[in-house]
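Heads up, one of the protein chains got dropped from this complex, but the rest are sitting where they should.
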Amino acid sequence: MSNRSDRLWMYGTMVKSRHFEALIKPAYFEGKTPVFNMAKGPLPGEMHLSDGQEPCAVGVCAHLRPGDTVTATHRPHHVAIAKGVNLDAMAAEIFGKATGLSGGRGGHMHLFDARVNFACSGIIAQGLGPAVGAALASKLRGEDHVAVAFLGEGAANQGAFHEALNLASVWKVPAVFVIEDNAYGISVAKRDCTAVARNADRAAAYAMPGHFIPGNDPDAIHAVAGEAIARARRGEGPSLIEIETCRLEGHFMGDAEGYRPAGEVERLKAADPIPAYRNRLIADGFDTADLDKAEADARAAVDAAFAAARAAAYPQPEEAFAHVFA
Amino acid sequence: MTDITVPTGLWNDSDEAAISAWLYADGDTVTEGAIIAEIMVEKSSFELTAPASGTLHIAVAAETPVTAGEIVGRID
Partner (left out) sequence: MSSPETIAAPRPTRRLTIARAIAEAIGQEMERDPAVLVMGEDIGKLGGVFGTTTGLLDKFGAERVRDTPISETAFIGAAVGLAASGMRPIVELMFVDFFGVCMDAIYNLAAKQSYFSGGQVACPMVLMTSVGGGYGDAGQHSQTLYATFGHLPGLKIVIPSTAHDAKGLMLAAIRDPNPVIFMYHKALQGMGWLGTVQRSITDAPEGDYAVPLGKAAVVRKGSDITLVGLGLSVHHALDAAARLEKQGRSAEVIDLRSIAPLDRETVRASVRKTGRLLVVDDDYMSYGVGAEIIASVCEAGILLRAPPCRIAHPDIPVPFTPVMEHFVLPDADKVSAAAITMLEP
């Protein structure tokens, strides 16, 4: 069982992550009515929210230090927050402001925070290769840092996935690959495009342990991830973890989700992992006052980040030309 | 003269709809059954087809909110 302080941290961080998405949503729709024009409003472009997938981020990142590397996907917010990315700069980046992580150049799918070795990218499965490289760097330097690559279940069908797992094993690097299986790649269900029922079984093809975790359970994820990360730190090589999670919102904001069976989203929302975890913590003897405080602190941090992001200035247009080269 | 009505029953009443584009201009000749406008509800698109052949008269401009059953133009 995960230790008490980790569990409280996981709860507070899940609340922080969910509250972040809850503030993003109305901001995203600002300016996009009556016609939903993606270019309009303070948050133009696409937006991929992580509601429901918070347990994956906290269960894994509870074991990580700033020196450990994490690469994430087009759906990055929960992972970034759990990794300790600067919340103010992250919100500012999503709003395209000068105070953003990259001064507005990257936006929501391209968040980089070098202080905590976090990066994300919008091309499916392309975070895996860099994670292998970061893990190799740690090994070559004799450090005990690990690299964790997050990916969706759809990415497990992309060539880069197979190459990266094979290479991680051949080089025996301290990497952990975490599949967040939310059952859909945009509109295509996993069962319609994946040859195996369990992606964890694919680990065997690359001579590494594969673990499947059902039920979107933070404690179960914490336990398995802890094992895999400890194994990596001991120099015993990479692992693959497959987590059964759920996507409570559409693939991107504005997704009509006509491809989901009737009632599915309602059922998933009824099994929302955050209130479920709160109830479990109370049943395990946590003081509601502690939980309430964790929640209040989390919300306050997010509220402050959004207020700062809204107030911050946009960059000068000519700044577009900076940082193309170092 | 035939009214052009926003289709009913295709989306929840609470969702905001708007004509994203008229495919023809006011005064154009249209054929019955042709798609004459696109209506958007969030990111979904619905077709508005001409209920008759004749001259199109547009009453509600693009990007204006509309409701199911609303008359947005006529053909005569």
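The letters A and B name the chains in turn, as written, and every chain counts its residues from 1.
Here, a contact is a pair of C-beta atoms (placed from the backbone, for glycine too) under 8 Å apart; a residue touches a chain by one contact, two chains touch by 3 or more.
Remember, it's a predicted structure, so these values are computed and weren't measured experimentally.
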Which of the visible chains would the unseen chain be in contact with across the whole complex?
A, B
From A:Thr13, A:Ser50, A:Asn86 or A:Ser121, residue that would touch the chain that is not displayed:
A:Ser121
In terms of residues, what is the contact footprint of the unshown chain on chain B?
20-21, 23-24, 28-31, 34-36, 38, 40, 43, 45, 53, 62
Over the whole complex, note the residues of chain A touching the chain we left out.
35-39, 43-46, 96-97, 100, 104-110, 121-126, 154-155, 157-160, 185-188, 192-194, 254, 258-259, 314-321, 324
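As a convention for this text, only the chains that are shown with their structure count from here on.
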Within the complex, chain B is touched by chain A residues 33-36, 254-256, 258
Touching chain A in the complex, chain B uses residues 16-20, 40-44, 62-65
